[in-house]
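Have a look at this one.
One protein chain omitted, others in place.
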Amino acid sequence: MKENIDKIKSLNLENYGHDFLLTWNKTPDELEATLLMAELLKERHRQGKPNLVFDSGLAVSIFRDNSTRTRFSFASAANALGLAVSDMDEEKSQVSHGETVRETANMISFMTRVIGIRDDMYLGEGHSYMKEVSAAVQAGFEEGVLHNRPGLINLQCDIDHPTQSMSDLAMLKNYFGSLDNLKGKKIAMSWAYSPSYGKPLSVPQGIIGLLTRYGMDVTLAHPEGYSLIPEVVKLADKQAQVSSGSFQITNSMDEAFSGADIVYPKSWAPFDVMEERTTLLKQGDQAGLKGLEKSCLTNNAKFTDWECTEDKMKLTKGGEALYMHCLPADITGVSCEQGEVSASVFDKYRRDTYLEASYKPFIIAAMMFLTSQKHPLSALDKLA
Amino acid sequence: MKENIDKIKSLNLENYGHDFLLTWNKTPDELEATLLMAELLKERHRQGKPNLVFDSGLAVSIFRDNSTRTRFSFASAANALGLAVSDMDEEKSQVSHGETVRETANMISFMTRVIGIRDDMYLGEGHSYMKEVSAAVQAGFEEGVLHNRPGLINLQCDIDHPTQSMSDLAMLKNYFGSLDNLKGKKIAMSWAYSPSYGKPLSVPQGIIGLLTRYGMDVTLAHPEGYSLIPEVVKLADKQAQVSSGSFQITNSMDEAFSGADIVYPKSWAPFDVMEERTTLLKQGDQAGLKGLEKSCLTNNAKFTDWECTEDKMKLTKGGEALYMHCLPADITGVSCEQGEVSASVFDKYRRDTYLEASYKPFIIAAMMFLTSQKHPLSALDKLA
Partner (left out) sequence: MKENIDKIKSLNLENYGHDFLLTWNKTPDELEATLLMAELLKERHRQGKPNLVFDSGLAVSIFRDNSTRTRFSFASAANALGLAVSDMDEEKSQVSHGETVRETANMISFMTRVIGIRDDMYLGEGHSYMKEVSAAVQAGFEEGVLHNRPGLINLQCDIDHPTQSMSDLAMLKNYFGSLDNLKGKKIAMSWAYSPSYGKPLSVPQGIIGLLTRYGMDVTLAHPEGYSLIPEVVKLADKQAQVSSGSFQITNSMDEAFSGADIVYPKSWAPFDVMEERTTLLKQGDQAGLKGLEKSCLTNNAKFTDWECTEDKMKLTKGGEALYMHCLPADITGVSCEQGEVSASVFDKYRRDTYLEASYKPFIIAAMMFLTSQKHPLSALDKLA
């Protein structure tokens, strides 16, 4: 643990008030500090040592979409650091802007150290909303209305899902031994069939937007028409060049799986569908939404062979690639008739997916620690 | 208080990871340690001394039925020991099993020390569900996914209601001076009339399943047809023999009250009705449920004289038996036109019923302490 502390201290950190919204807006040092801090907090927790860096204060969560896992991860992280969770229940459909957001953000923040937001239902909305809240609390802090500048944490937006992708990165670092060891490793971020529709794009976008920075060989695979937000795809491509990794897109799951060290088969809705859905949701067009769902499911049904089966796994490196998933997975014959992954493959990697998930509360805690402590390094010394 | 600590230390405890699901699966030592611990925590609280044995951690509550009192008792207990409550709101009708339960149980437990579950709506469901959750967190702990093994506490299931029956036992121990003094005392666990229907069987089952172990003279009284789960009745009978107490069933409230030291008049639905209701609930058969309710209420109405009145109380020992109730009671002329107990009887024993209830948060805290602390005895020393 001392090693982690020394390493964090050697990094260039300007975290206070620097919200954690998109991984690609964070420096490599900030990302590494987050990983190191998460590992430190996790190991201390395993040893039964307290991580209470706040004596009091609120961690406000704003969920604009249902969630059980992220709620508990957020609550766990807050509690571990000494903060109390206060939920703000917003009508899911109510998308407030401007004056209302500014005022509410300040009204809930007089004793708040962290605000976590999940808003992934509308393309073009979630990230914008978070930036509005961020600007509001920044202004409130500068004007002397707020004694502390609450740090914002993106618990999933329309563009990125940093608490997920960072947990996945923590898992990979631990699995392969170091960040350096990820260089040249091939990951297949692949679409997979699901009997549901409208799943957000933020998980695959988060993965390609983060792992291309570590010299990995990132292959994005999906059926024709299931593309992601173009800007994020471009970004991934650029980052891969900078990190001397690579980034490919293919319409073949087999091609992606071939020789892969890691596979991440997961369903999502096509970008075009999400755009149309956003328009219909805003218009409250129920008939249109039903029509869209029907046509989308019909289209999905053409790709039921995009399933992570034992045969597909045989294509991977030595037949032993690491299977990853953000959970819950659509497991064929278990949670649905036909889904993203066969029961035997899932079962083989069940413990791995649980471990992958186990990083999330600590990643969130690390983000809270680094963005909301005025002097994280001295707080670190007090911990140790 | 020192006496309680010394006594707890003399008992044979293997609590860690031993969930508190059914009192009859706990050893006499485990039950006594729970009582002694509850008394200790209660006395310390009365004196304004802190009971903080955890520095942080979550206490997760899963309520599959409405509850105010148990919610507050659970929240109070968690807070007193230093845990933060996190509610998991499940759709009441959604009965999940298998993979989903295993996964969810682990996902909510990364920093969780205690899980409290209330699931009493379906016969054959509540206890099974708790065992599934228990197996899931046990496996997660053994596989290294969870750093701690969260202790499970049954906050009422289809079979038992241990937090209630143990609070009642604590009340009786205090009222009569010791557990030994309960030997030979007669308790009338009696059905009583209520204008509602479908009340769970777990309270009377919990009472006969626990008090028959203390050499008491336990009489179960109910109109014909209002029997309890047969296995629990058999168990009560067997336990009474072992403890040199007695166990009788009668269809006369008067007979049960005659010479009783304690009376516990409380409405419940007949076992057969609960079975039929479970089937209809699972089928979502609203018309069937309405029909069942109607016929059940009609049948109930034949037994409006099963009311705990002043006249009935005169039949008890010296006319001064202790009246008990888990609250809220259906009080004639107060909370309903005609109910379980007359206003004058209830009023005479109002303070006693409040005291009876006052043990519950401390009983729950004792269960949390003993099942979730790796080293409860050394934690005890730190408290003292």
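The letters A and B name the chains in turn, as written, and every chain counts its residues from 1.
Methods note: a residue touches a chain if its C-beta (ideal position, glycine included) is under 8 Å from a C-beta of that chain, and two chains touch if they have at least 3 such contacts.
It should be emphasised that the depicted structure is a prediction, and the values quoted were computed from it without experimental measurement.
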Contacting the left-out chain in the complete assembly, out of B:82, B:198, B:259 or B:288: B:82
Chain not shown: contacting residue from B:331, B:345 or B:380: B:331
Where the unshown chain meets chain B, residue by residue: 45-46, 50-52, 68-69, 71-73, 75-76, 79-80, 82, 84-85, 327-328, 331, 334-335, 351, 354-355, 357-358, 360-361
Touching residues (missing chain, whole complex) on chain A: 55-58, 60, 84, 86, 88, 98-100, 103-104, 106-108, 110-112, 140, 143-147
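FYI, only the chains that are shown with their structure count from here on.
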CA centroid of chain A to CA centroid of chain B, Å: 42
